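On to chain A.
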Amino acid sequence: MYVIIALSIVIFSIMAVTTKKILRAATYLLFALLATAGVYFQMDYQFLGATQIAVYAGGVVVLFVFAILLTHKPGKDAEALTSHKKVQGVLAAVACVALCGFALLSFGRFCLKTLEGGADVPMDTIGTTLLSTGSDGYLLPFEALSVLLLACIIAGVVIARRR
Partner candidate 1 sequence: MKLTLLMYLIPSLIMFGCGIYGFLTRKNMIAMLISLELMLNAVDINFALFNRFLYSGNHEGMLFSLFAIAIAAAETAVAIAIIINVYRIAKNVDINQINKLKF
Partner candidate 2 sequence: MEIFSNILIYFVIVPLLTIGGLALTSNKGIKAIRAVAVAGASVLMVLAIWLVMIFLRERGAGNQADMILTGSWMWYEPLNVKLALGVDGVSVVMILLSAFIVFAGVFASWKMNPLPKQFFLWFFLLSTGVFGFFISIDLFTMFMFYEVALIPMYLLIGVWGSGNKNYSAMKLTLMLMGGSAFLMLGIIGIYFHSSADGQLTMNILEIAKNNAIPASWQMWLFPLTFIGFGVLGAMFPFHTWSPDGHASAPTAVSMLHAGVLMKLGGYGCFRIAIFLMPAAAQSIGWIFLLLTGISIVYGAFSACVQTDLKYINAYSSVSHCGMVLFAILMFNHTAMTGAVLQMLSHGLMTALFFALIGMIYGRTHTRDIREMGGMMHIMPYLGVGYVIAGLASLGLPGLSGFAAEMTIFFGSFQHPDMFHRVLTVAATCSIVITAVYILRVVAKLLFGVVQDEHHRSLTDATWEERLSTATLILAVVAIGCFPNFFIDIIRDSFNPIVDALQALKM
């Protein structure tokens, strides 16, 4: 199972950023996101996986598709990337990954930790945590997030208006 998930994450990620057709890129993104949800399920984070599928696969990707269709012009799929930029991108990506990877590897032996058979986080725990105000309570971020979403809605409205 792990192999499938890992491979699909890697492959779809790469394809999402290398394909020349923008709509396909969105599709590969969808697959990569779904594979991510697979990781969450493997970790026994059912709720997280479900959210991932609902929000990302169901919401964001659809948003992308709409946006692509809105801005899409037939025959302009092909992206001509200059080689200079490609090298730059590869270099930056590799350097970043290398640095993060090196940092992780060098941090003791914790990379070799294996999965302890943790249990699923029950829904009611999540609900309680989100609404509790004490230590490890997430009421405030939750409220703040709602403010953020409100702000984004207003922002969206402002931008979307014709005038």
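Note that a contact is a pair of C-beta atoms (placed from the backbone, for glycine too) under 8 Å apart; a residue touches a chain by one contact, two chains touch by 3 or more; residues count from 1.
The candidates came about this way: all candidates are chains of the complex that A comes from, given by their letters.
Fair warning: this is a prediction, and the values are worked out from it, not measured in the lab.
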Using the touch rule from the top, find which candidate among 1 or 2 meets chain A in this complex. 1
Mind listing the chain A positions that touch candidate 1 in their complex? 2, 5-6, 9-10, 13-14, 16-17, 22, 25-26, 29, 32-33, 36, 39-40, 43-45, 47-48, 51-52, 55-56, 59-60, 63-64, 67-68, 70-71, 73, 79-81, 85-86, 88-90, 92-94, 96-97, 100-101, 104-105, 110-116, 118, 121, 125-126, 129-130, 136, 138, 141, 145, 148-149, 152, 155-156, 159-160
